[in-house]
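Note that one protein chain of the assembly has been removed; the remaining protein chains are unaltered in position.
Order of writing sets the chain letters: A and B. Residues in each chain are counted from 1.
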Amino acid sequence: MKTSDHSGYQGSAIKKLGSVLFISAVLAYLYAPIAVLVVNSFNSSKYGHSWRGFTWKWYEKLLNNGNLMDAFWHSLTIGLLAATLATMLGTFMAYALYRYKFALKKATSGLLFVVMMSPDIVLAITFLVIFMALGIHLGFWSLLIAHLTFCLPFVVITVYARLNGFDGNLIEAARDLGASETRTFFSVVVPMSMPAIISGWLLSFTLSLDDVIVSSFVTGPGYEILPIRVFSMVRVGVSPEVNALATGLLIFSVALVVLAQLILKKGKSQ
Amino acid sequence: MDFRRLIISVTLAWLTVFVFLPHMLLVGTSFMSPDADHLVVWPTTLANFEKVFTPVYFTVFWHSLELAAIATLVCLLVAYPFAWLLSGFKQRTQAILLFLLILPFWTNSLIRTYAIKIILGKKGLINSALVSMGILDEPVQLLYTEFAVIFGLVYLLLPFMVLPLYSSFDKMDTSLLEAGKDLGANALQRFRHIILPLTMPGIISGCLIVFLPAMGMFYIADLLGGAKNLLLGNVVKNLFLVARDWPMGAAFSVIMMLMMALLLLMYAQANKLVSKKGGLNDENL
């Protein structure tokens, strides 16, 4: 334990250094593979085991590969929508489980665990059967529903854990002051659970972007998403265009965040 | 319709249609007979369940359990201090660090796994670096070992542990720590009696959302471990897709989920015991 008792100024400086070092080490672990693929997106070597000279060709190929780009946009669309909807629905569910007594409450949490325990193939096949039975067109809608559903438990568990540590009196106090249930939820519960809600969204988005098995069963020919295309490349070898795409997404995300930060800063200083 | 009724009925409706019904199909299938041309046919039978209880599957279950448990533990050991330290930074820095944590996970996991292979291979970055620095005489086998599998699983699952932990650290009331300090509790005592109990919901949920998916994961383990060992996910995939014995695949999945549910119950029970034995929780306050 680094939290020594009578730590003066020096102690806290060491502590700070320690925490910076630890966090950097973890980030280094997470970014080592990313660094490899960023470097390889400029490598003329197709499989990237050695450096064979700088090239832009994978980026050029990527921009001309309409199918891959389409799949990427589809993935992004489904990911954003599924994560957002799953976060909304999941937050409601977590709150219902936390606050209300109702019939089938145990069954509800049981079903959420079932989603997490169920093997991908089982989810994939049973979803497909259900969608066909309900007459849901295979493509955008079926993908969205499937992704939303398998993201749900991750949101519920994260948000529920946060709610569970709360002081229930806050909610009662709001109610006593005359706020409706809806009002209480949106102006007390949601702000208090924000970190968990954001965590849940991030987890869902990540899960959705990376799903292959469920998606390959429930999607239709008109709506292909990136992971399926990437996994399907096994026949001919995964192309570094995918590295280029990943690098692009990386740069785009970083740029977006930097921009947001700048705007925030500007807003504050004015 | 009032708020309460609305959210409860939406919850129940969604879960019934998209979780309960599909899994009832699964349970139903597990009692049917296999057929080459139609996949699933009458009559009902218990034979599928008999076939599930064979020594091979016991080995497979045990191996998956072991792997998932180790991965969860390592994740916890890395993520706990990470989330804790993270919560000590300024709000803005926290947000940026969280973003940096999740960003790598928006790249397809297959691509990242290939990159891990480039790092761990015999001609890979680690080996070449160690050999050229003279620390090693010749490259060591890192890929296709248990080490590589754990390395990959932890890599893939880390944010799933960090995020719930972070949200429980974030709400931790630091005045409690101060109070503990004033009452003369040392660092270890403060950790055991204040910090650990307060972050317990985060630990529990983090472990759940890492362990349960890890039990069924097989793709990454196959790629990095050389697919020499079967995991539960492999068996399910083989039964459904290769052998095309759907009833048996269904029976296997049902049993597998029941076993996991059993583990879950034991876990919940253990948590209750731990939190009862002192520490700061509702009853003790």
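Convention: contacts are C-beta pairs under 8 Å (C-beta built on N, C-alpha and C of every residue); 3 or more make two chains touch, one makes a residue touch a chain.
By definition in this document, contacts and distances are computed from a predicted model.
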Leaving aside the chains on screen, match the unshown one to its UniProt name from "CoA transferase subunit A", "Electron transfer flavoprotein subunit beta", "Putrescine-binding periplasmic protein" or "Phosphoribosylformylglycinamidine synthase subunit PurQ". "Putrescine-binding periplasmic protein"
Left-out chain, listing which of the shown chains it touches: A, B
If the hidden chain were put back, which of A:Thr149, A:Thr184, A:Ser199 or A:Ser239 would touch it? A:Ser239
Provide the residue numbers of chain A that touch the chain removed from this figure. 45-47, 49, 52, 64-67, 125, 128-129, 132, 136-139, 141, 212, 216-217, 219-222, 224, 228-239
Against the hidden chain, chain B presents residues 34, 36-37, 39, 55-56, 59-60, 63, 114, 117-118, 121-124, 139, 141, 143-144, 222-223, 226-230, 234-235, 238-245
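Just so we're on the same page, only the chains that are shown with their structure count from here on.
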Going by the contact rule set out above, which residues of chain B touch chain A in the complex? 2-4, 7-8, 10-12, 14-15, 17-23, 25-26, 78, 81-82, 85-86, 88, 92, 96-112, 114-116, 118-119, 121, 123, 125, 155, 158-160, 163-164, 166-168, 170-171, 181, 186-188, 190-191, 198, 201-202, 204-205, 208-209, 212-213, 215-216, 232-233, 236-237, 240-241, 246, 249-250, 253, 256-257, 260-261, 264
What residues on chain A touch chain B, complex-wise? 1, 3-5, 19, 22-23, 26-27, 29-34, 36-37, 40, 48-50, 89, 92-93, 95-96, 100, 102, 104, 108, 111-123, 125-127, 129-130, 134, 145, 149, 152-154, 157-158, 160-162, 164-166, 180-182, 185, 192-193, 195-196, 199-200, 202-203, 205-206, 209-210, 226-227, 230-231, 238, 242-243, 246, 249-250, 253-254, 257, 261
